[in-house]
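Sharing a structure here in structure tokens format.
Here the complex is missing one protein chain, while the rest keep their positions.
And then subunit A:
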Amino acid sequence: MATGLGLESLVDQTISVITNDGRNIVVRHCFAYVANTGLETLYFADFLILFQGVLRGFDQATNLILDESHERVYSTKEGVQQLVLGLYIIRGDNISVVGELDEDLDSNLDMSKLRAHPLKPVVH
């Protein structure tokens, strides 16, 4: 009965995490810190943030350890901004989706031109 969560194959891979509040973290090598993006703008209603980074570990409750992570802040008014976070632990009950990032597809995206409406937070 104790089957694995299926996240084993994502360990040490670059992943993209969408959290329940609509944020997205991408975990990978660090990107340049984007100046003029104080915390107050991060939570402005028109922003969606994605988490990205390298998955270092996880457990049964989907708690994740992310290394070299950064957030991708989406907006309808300007391109995607990337914020360096570093080492993060995300509690499992805040996780919505853990995606394996295809580096080739990702490098073809022009982040400065990407516009997006915010993802709604998860409503249980």
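Convention: a residue touches a chain if its C-beta (ideal position, glycine included) is under 8 Å from a C-beta of that chain, and two chains touch if they have at least 3 such contacts; residues count from 1.
What we mean here is this: contacts and distances are computed from a predicted model.
Peer 1: Consult the UniProt record of the chain that does not appear here and report its protein name from "phenylalanine--tRNA ligase", "Sm-like protein LSM2", "DNA-directed RNA polymerases I and III subunit RPAC2" or "Molecular chaperone MKKS isoform X1".
Peer 2: According to UniProt, the chain not displayed is called "Sm-like protein LSM2".
Peer 1: Quickly run down the residues of subunit A that touch the omitted chain.
Peer 2: 1, 3-7, 10, 16, 18, 20, 22, 24, 48, 50, 62, 72, 74, 92-93, 95-103, 105-106, 108-109, 114, 116-117, 119-124
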